[in-house]
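Data first, discussion second: the structure below is written as structure tokens.
Complex shown without one protein chain; remaining protein chains in place.
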Amino acid sequence: MTAWAEELRLVDHHCHSVVTDELDAAAFGALLTEAPAPAGDPWDSMLGLAVRRECAPVLDLPRHAPPADYLARRRELGAPVATRRLLAATGSDALLVDHGLRAADLLGLDGLSTAAGAPVAEVVRLEAVAEDVARSGVRPADYADALVEELARRTAGAVACKSILAYRHGFDVPPGRPAPAEVAAAAAEWSRTGGRLADPVLLRHALWCGVDRGLPVQLHTGFGDPDEDLHRANPVLLTDFCRATAGTGTPIVLLHCYPYHREAAWLAQVFPHVWFDVGLASTYVGHRAAEVLAEALELAPFGRLLYSSDAFGLPELYLVAARAFRRAAARVLGGWVAEDQAAEDEVRRIAAMIAGGNARALYRVP
Amino acid sequence: MTAWAEELRLVDHHCHSVVTDELDAAAFGALLTEAPAPAGDPWDSMLGLAVRRECAPVLDLPRHAPPADYLARRRELGAPVATRRLLAATGSDALLVDHGLRAADLLGLDGLSTAAGAPVAEVVRLEAVAEDVARSGVRPADYADALVEELARRTAGAVACKSILAYRHGFDVPPGRPAPAEVAAAAAEWSRTGGRLADPVLLRHALWCGVDRGLPVQLHTGFGDPDEDLHRANPVLLTDFCRATAGTGTPIVLLHCYPYHREAAWLAQVFPHVWFDVGLASTYVGHRAAEVLAEALELAPFGRLLYSSDAFGLPELYLVAARAFRRAAARVLGGWVAEDQAAEDEVRRIAAMIAGGNARALYRVP
Partner (left out) sequence: MTAWAEELRLVDHHCHSVVTDELDAAAFGALLTEAPAPAGDPWDSMLGLAVRRECAPVLDLPRHAPPADYLARRRELGAPVATRRLLAATGSDALLVDHGLRAADLLGLDGLSTAAGAPVAEVVRLEAVAEDVARSGVRPADYADALVEELARRTAGAVACKSILAYRHGFDVPPGRPAPAEVAAAAAEWSRTGGRLADPVLLRHALWCGVDRGLPVQLHTGFGDPDEDLHRANPVLLTDFCRATAGTGTPIVLLHCYPYHREAAWLAQVFPHVWFDVGLASTYVGHRAAEVLAEALELAPFGRLLYSSDAFGLPELYLVAARAFRRAAARVLGGWVAEDQAAEDEVRRIAAMIAGGNARALYRVP
């Protein structure tokens, strides 16, 4: 790989934290897939090959070591050591972390920062805040105000809000702010039924509370686990939402996007307040990350594409994402130089923007 | 091409049979396209180039022989000889054949087996069985039971069922089993109107009869002839159907999928009972089969991708598909080795899974 790609400093603008338990083969395998109950060998995938290729040497094994050897060596070192080694090898300057999913199973943000040897900042999951507010026993008529207040409190030190509307409903909702009476009625209904936040009016309301907060609003789009309908998570379905937020001053950040990243790139070209990434895909597609990056760059302004891992649980995923990105940048942007389509200094500048510069400009990166 | 790719043994898990007539230029050309009435020169396509590249040498002509030379030589040898040579050159261990389309024009399954020098097993087209039941004069109230019975009889020696819901309606139907009263009412209506099976309730009913039968259920998805609306044949629209069948024990197999194969790969990752292929595309896209295979493998567990030709009519299509697959495997999986992203023994194992091993595990391959 080209030296400049090895040396890029990364800002991972969207990830989660790592599990703290020692993992047996089944538990490790379950974190290698988006399937709730995987069938077959989870190592038999692009991601599995990438873990063996990129992570085995960091644990002192040969490249492509068999999964059983890898897991044995990982246990021998212990999860804390393996985690530190793998995270350190990513070359990250900062991690922006959504800690709203299964936080109890994961290393806390301070611990993650220590393990990674890099500062960590929080991305606040809007639905998690809304659910805390609802569970607090607030009266339905006071729900909206209470959410605004609680969100202000929880985001005081945060860098972004995040919406999982894609998982809870899909993007087929009206783009605008719901009316207060609608919100109160839906909150009343939710107070009767309980459960997680899934009402489309309240999901939209939470999203707009995020917009009003003024921090960048990240939205999960594209593939993920089967809680979602993939085609209802196509970022292009947010076009009216992009129009509706164009005058607010709040940046909109489309996460992941795959396999709809060409459509996301168009949104980033035509709306000045829209950013996106191809995280998660970078992790899962392994050696194909170069193609995904190249597709994303077809229409995207270079200033609007961000690096992320969207890693969750396994420290291996942070490293695979980082290596996949470096390889992809070397191949795609390096290819422009090799074929005399761009000068090398330009290409290095553009790679540094995507790796971290754009995120530094967008967020208050610690 | 790498030797290991040349030597892969194929199980073609979805194809049709070949025409028996000697073909003039117009008849041959009509089988080179999905257009009902082609305009222009049907050889001017990726498929046309691939036939000239792959099949001409098998008929003792130079590579890239002109179409007229090819057709003359084919007539000289006679269709039976050409068929035997072309099918034998595919390197197939077994063919799983949907014989429910224009069967009267095609070689019977025994004849196909002899010509191919490989065992053949049947895939039973659900709509064809339903139409036979309807034509038998069964009373509408007895239609449902009669279909179950006839399907049991027709699938006794079969390896799979197949649905062409995509052609007859599209995937925009409720995912679940229709109620008996709905089925009876729709059957009564059909008994009055006659014609081919196109009622969405009865199509769903036939599909669920297939699910209940317990054999793998194949569904046509993605591109085909213009009887279908391509966007209503996107396999991702089967997400709710995948959820509905998750507990049944019946495997669901998404056929073809192109150009929605990335979405199909996601379904195969998140649902343990879902398999898919990029057949038909492998035939039509010629030299681009490598890119389609690479895209399909981005998210797919290696154990869930199957080889098929979806060839119909021309023995040339079986060979083009087989050669396209071998070249694609050599380029894509061989590329992982060349770039040290995977070890060669792993890659050969994975290629053998896709070529035939996965089908052997899924079907009772003869």
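All chains are identified by letter, namely A and B, in their written order; residue positions are counted from 1 within each chain.
Basically, contacts are C-beta pairs under 8 Å (C-beta built on N, C-alpha and C of every residue); 3 or more make two chains touch, one makes a residue touch a chain.
In this text, all values refer to a predicted model and were calculated from it rather than measured experimentally.
Here one chain is not drawn; of B:Ala50, B:Cys242 or B:Val332, the residue touching it is B:Ala50. Of the candidate positions A:Gly91, A:Pro301 or A:Pro366, contact with the hidden chain is made by A:Pro301. For the options A:Tyr70, A:Trp190 or A:Phe271, the residue in contact with the chain missing from this view is A:Phe271. Only one of B:Phe28, B:Phe223, B:Phe271 or B:Tyr307 touches the chain withheld from this view, namely B:Phe223.
Touching the omitted chain from chain A are residues 234, 236-237, 239-240, 242-243, 262-263, 266, 269-273, 294-295, 297-304, 335-336, 339-343, 346, 350, 353. Contact between chain B and the absent chain runs through residues 33-42, 44-46, 49-50, 52-53, 63-64, 223, 225-226, 229-231, 258-259, 281, 284-288, 291-292.
Basically, only the chains that are shown with their structure count from here on.
Overlaying chain A onto chain B using CA atoms gives a rotation of 120 degrees, to the nearest 5.
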